[in-house]
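One protein chain omitted, others in place.
Chain lettering (A, B and C) follows the sequence in which the chains are written, and residue indices restart at 1 in each chain.
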Amino acid sequence: MKAALLVIDIQNDFFGISQACADSLKSAIEYVNAASGLFRRKKLPVVIVQHRREADNLVPGKPGFDVSDAVKVEAGDLRIVKEYGNSFKKTGLTEKLKELGVDTVVLTGFCAEQCVLSTYKGAEDLDLKPIILKGAIASVNPEHVRFVEEITETVTLGALEALL
Amino acid sequence: MKAALLVIDIQNDFFGISQACADSLKSAIEYVNAASGLFRRKKLPVVIVQHRREADNLVPGKPGFDVSDAVKVEAGDLRIVKEYGNSFKKTGLTEKLKELGVDTVVLTGFCAEQCVLSTYKGAEDLDLKPIILKGAIASVNPEHVRFVEEITETVTLGALEALL
Amino acid sequence: MKAALLVIDIQNDFFGISQACADSLKSAIEYVNAASGLFRRKKLPVVIVQHRREADNLVPGKPGFDVSDAVKVEAGDLRIVKEYGNSFKKTGLTEKLKELGVDTVVLTGFCAEQCVLSTYKGAEDLDLKPIILKGAIASVNPEHVRFVEEITETVTLGALEALL
Partner (left out) sequence: MKAALLVIDIQNDFFGISQACADSLKSAIEYVNAASGLFRRKKLPVVIVQHRREADNLVPGKPGFDVSDAVKVEAGDLRIVKEYGNSFKKTGLTEKLKELGVDTVVLTGFCAEQCVLSTYKGAEDLDLKPIILKGAIASVNPEHVRFVEEITETVTLGALEALL
């Protein structure tokens, strides 16, 4: 087993959606940073994903497009930009992960029931085993976080530290 | 990391407590059997735990003491009998697991908020990392299952298959 | 029967976790102080427990480590510092209580589902009878207080006053 961590769409723009959404993102970031630290110590890939959407002015060069400063990003992290919910769709990520021998992806980020869940489903299509890190996914609606955690394979941070 | 699976107190006597309790046990056993199959394929220890309590006639030789036939037990499994909630208390299990180099215990069985949770806390005291297998713990009260899964480190079966 | 009161981890640092957590602690402290007054009047031991954790800078000398000023502590109280959830683990508390002839421990403090519950399970392993004082345990999540009170032996303050 070789796992990679995906940090999906924790971009500045999304903190402005609502206070509940910003709170959900802040809470998730604590788990994301703990997990990325763990993956880097284990020499396992960390992938930072950003969403691009012309219509919403969510494009490189705009501050809203940038990953939140609260997320710890390092020089060795992989970076991808996507235009679909599914992080594997037309991004080259699949090839990169297969090259690295990755067969399992631990998913974190935003938005739980949209891009995170689409990436989860996308991983299944590619025979990559997806796992949601509990506490590390955010949404406008906290109930959606709970629901996504209920319908997917999940692991808590402490259990992941033990099993990885 | 080396993990062992603990299958706690799935004994015939407890199916008679109530229909809800029997249903909870039956549902958990499906996960227990899938997990024990996984551990055996990986050559990792499976430990079958039974509770002994003189006062309730829960003693070797009585049918109520036996592990349910629905639980798949194999010749190579470790067997222990306990008299405390904590499976590590006066059972010799700690020594057996340390000898085998086990540092992580995946917990399943009955009763979620009593013997399983006592064993979880007991593992922490011994610097063994405890993880609850989601869906694999049973209780008289289904709400207690949910709660124990909430306050502990957990992993789902699919995630465990990927990570082990 | 001889009981001791344990006041677990009501340390300054934990008030900063969230407003809900601070509120839960403040509410519990009223019961803790009433109970410690009762135990002292009865010449029964009061034990003040503090958690030490290097990684979080929760160490003697740091203000976050200190017991909250709102908790009434007296010169004759026993003091222990622990590094596990279980207050009996590597603290010498077991020996102290056995010397004093204590066979029952009334538990109060923080955090209900972690250190308090770990200490409850730890007491069972030592054949000390643990009892939770209702209203006197705190948590980040009030629902966890309710649940811990549901799965343990409990007594209300007024009933304890009558029975002690």
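In this section, a residue touches a chain if its C-beta (ideal position, glycine included) is under 8 Å from a C-beta of that chain, and two chains touch if they have at least 3 such contacts.
Predicted model only: the values in this text are computed from it and were never measured.
J.: The chain left out here touches which displayed chains?
T.: For the complete complex, the undisplayed chain touches C.
J.: Which of these touches the unseen chain: C:His51, C:Lys89, C:Lys121 or C:Lys134?
T.: C:Lys134
J.: Touching the absent chain: which residues on chain C qualify?
T.: 1, 3, 103-104, 129, 131, 134, 152-164
Everything below uses one rule, namely that only the chains that are shown with their structure count from here on.
J.: Return the chains shared as contacts by chain A and chain C, ordered by label.
T.: Common contact partners of chain A and chain C, which must touch each of the two, are B.
J.: Have a look at where chain B meets chain C and say same if over half of the interface residue numbers show up on both copies, different if under half do.
T.: Both copies touch with mostly the same residues.
J.: Report back the single chain whose CA centre is most distant from the CA centre of chain A.
T.: C
J.: How many Å are there between the centre of chain A and the centre of chain C, using C-alpha atoms for each centre?
T.: Here chain A and chain C have centroids separated by 39 Å.
J.: Counting in whole Å, what is the centre-to-centre distance of chain A and chain B, each centre being its mean C-alpha position?
T.: 33
J.: I'd like to verify one number: the distance from the centre of chain B to the centre of chain C, where each centre is the average of its C-alpha atoms, in whole angstrom.
T.: Computed from C-alpha means, the inter-chain centre distance equals 29 Å.
J.: Quick check: what residues of chain B touch more than one other chain, meaning two or more?
T.: If we look for residues of chain B contacting two or more partner chains, we find none.
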